[in-house]
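For this depiction, one protein chain was excluded, whereas all remaining protein chains were kept in their positions.
== chain A ==
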Amino acid sequence: MAEREERRFAEVSRDSVKLMAESAGVEVGDEVAALLAEDVCYRLREAAQNSSQFMRHAKRRKLTVEDFNRALRWSNVEAVCGYGAQDALPFRPAKEGELFFVEDRDVNLVNLALATNIPNGCAETMVRVHVSYLDGKGNLEPQGTVPSAVQSLSEDLLKYYQQITRAILGEDPHLMKVALLDLQTNSKIAALLPYFVYVISGVKSVSHDLEQLNRLLHMVKSLVQNPYLYLGSYVRSLVSSVMYCILEPLAASINPLNDHWTLRDYAALLLSHIFWTHGDLVSGLYHQILLSLQKVLSDPVRPLCSHYGAVVGLHALGWKAVERVLYPHLPAYWANLQAVLDDYSVSNAQVKADGHKVYGAILVAVERLLKMKALSLSKPAEGGVGGQQGTAGGVLGFRESSPGLSPPPEPLSEAGLGIASHLQAGGAGCPWEDWTPVPLPAMYCELYSFFGDSLAVRFSTGPELEGCLPALPCQPADARKETVANAAAGLDNSRKMPQLTANLNISPRPDGSPHTEPPPPSLAGDGLNAEDTFHDVHRVPGQRSAGPSRDVFPKARFPPPQAGPPSFSFLIGGRQMGRRCQGRRFQTSFGPQPPLASLPPRAYAHKLPVIGRVSKPVRRWTCSHYSLHLPL
């Protein structure tokens, strides 16, 4: 049994046998060791060959330790224990000497015991059936699609998910901010989307806790703003969660001390944001939202806070929504509201307070409706120019007045056209063109009958819109309004230009219709480049007119650089509402741009991403003054 010259199989060497014998405390001679080694080799081969039978009958390609053990048991040999792990054991050489060993990593039991990532158990074994081939032809659907339980998350993702959710729902506001910011910018969390959506759908279970609701809504916002996420049909789920916050009589509202109004405002804002940016992902979404809002509004049994939610929701969706849903309902609703407001009994005090909220919300919505209506009417007459200008002014004014405590979603201004484009494209409601609105004067009269002077007063308070009311009945007022708008715009010019700069060189100008109004674009092109820190996308004309290209926009939502708008503000009047009003912040952005949708050509549209960059919400707005439903 000399050394073999050529090896047919892996062999156990004489030395190994000796070593093992030594370790067992037996001294073995060379000859014995050689004999043993040879026999061991043979037995191993035999066992391996036998074990392959088990593999074959188990219909596998991979020989497992289990197979080998079974083969050993056949031949009355003790099975090898401790090697049943599924993954391969690394077999390593030691640095010194020709020593090989199976790597056996230390397991930290403490870590294991305290680990928070509890491994998700094996999913249940199940049978799925697919019609794979119909009449022997082709796959109907990809065969063997794996249910989501099978594609397990990687360890890291799971950890990330846990950390993020814990941070967001936890106590530490700073942590929460960090988590939200990461959620907004992380490009690798697509796999976690369903999980987050699921977490968010938990709003229903925390309706008693305003804080948690708020955090969940912030989570929604972060997800929506994350440019790397494709929300797909999850939009629906998100929308339903947000709608829940807007409309449901939350458990938290029972206590009048809870400021659930703010939550509703914020949720409404979020809703419109989701809708404007992701509405195209789900067909008929707009229509559905309107329907459910309308349902709530027309249901007198619902508590006032639900009605309030419906109103702010409509308001958030734009003045068109207000015109189409709220306005027709107003007469019927007014009676109910009036009854509440006229009841001066003590027991009714709380309800009455709620009623005033609703009243204020309606007032704000209606007022915007009137204003926008006026603008939209004026614009066609001016051939778009005035309209645009006016819009700019209007947008500006309201933007300024929106005291966003938390950063407003960037594509706010897009909303105005968004609604129109949606109507046009999706046909979710009646098409824009087919819409026959109530004539403005009639509308005004009717509204006046409800609100009386408060309506007029409110109009008059807005400095830039002063002219509107008088002008309402008559078209000629347009000119004046335009000037007003221009004046307003003039104020903003410093701010508005910058964002026009970069874009407008390529801009819609050439094709962009007869823009007669002097200041904005050209100026922008010229001098104000330096100030481009002021970029504010909301007023970029391109964006306003981006109606047709709206589908492009959401995909190009980049986290915009923080814009530093000047501390320019309008005092509309009344008390400053602070946080409360953040929901309204962008009401004003629903300018009468929609008609302009036809304006920007595609060539312009593809620039939008660049424009989008500047759409960073502004903290500074918080300090702007805003008051709408204050009188209550």
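Note that in this section a residue touches a chain if its C-beta (ideal position, glycine included) is under 8 Å from a C-beta of that chain, and two chains touch if they have at least 3 such contacts; residues count from 1.
Basically, contacts and distances are computed from a predicted model.
Trainee: I notice the complex is incomplete. Of the names "INO80 complex subunit C", "Transcription initiation factor TFIID subunit 5", "Pyruvate dehydrogenase E1 component subunit beta" or "Peptidase M14 domain-containing protein", which is the UniProt protein name for the chain that's not shown?
Mentor: "Transcription initiation factor TFIID subunit 5"
Trainee: Out of A:24, A:85, A:112 or A:129, point to the residue that touches the absent chain in the complete complex.
Mentor: A:129
Trainee: For chain A, which positions touch the chain that isn't shown here?
Mentor: Contacting residues on chain A, toward the hidden partner: 1, 6, 8-9, 38-39, 42, 45-46, 49, 53-54, 56-62, 66, 70, 74-75, 122-137, 142-144, 146-147, 149-150.
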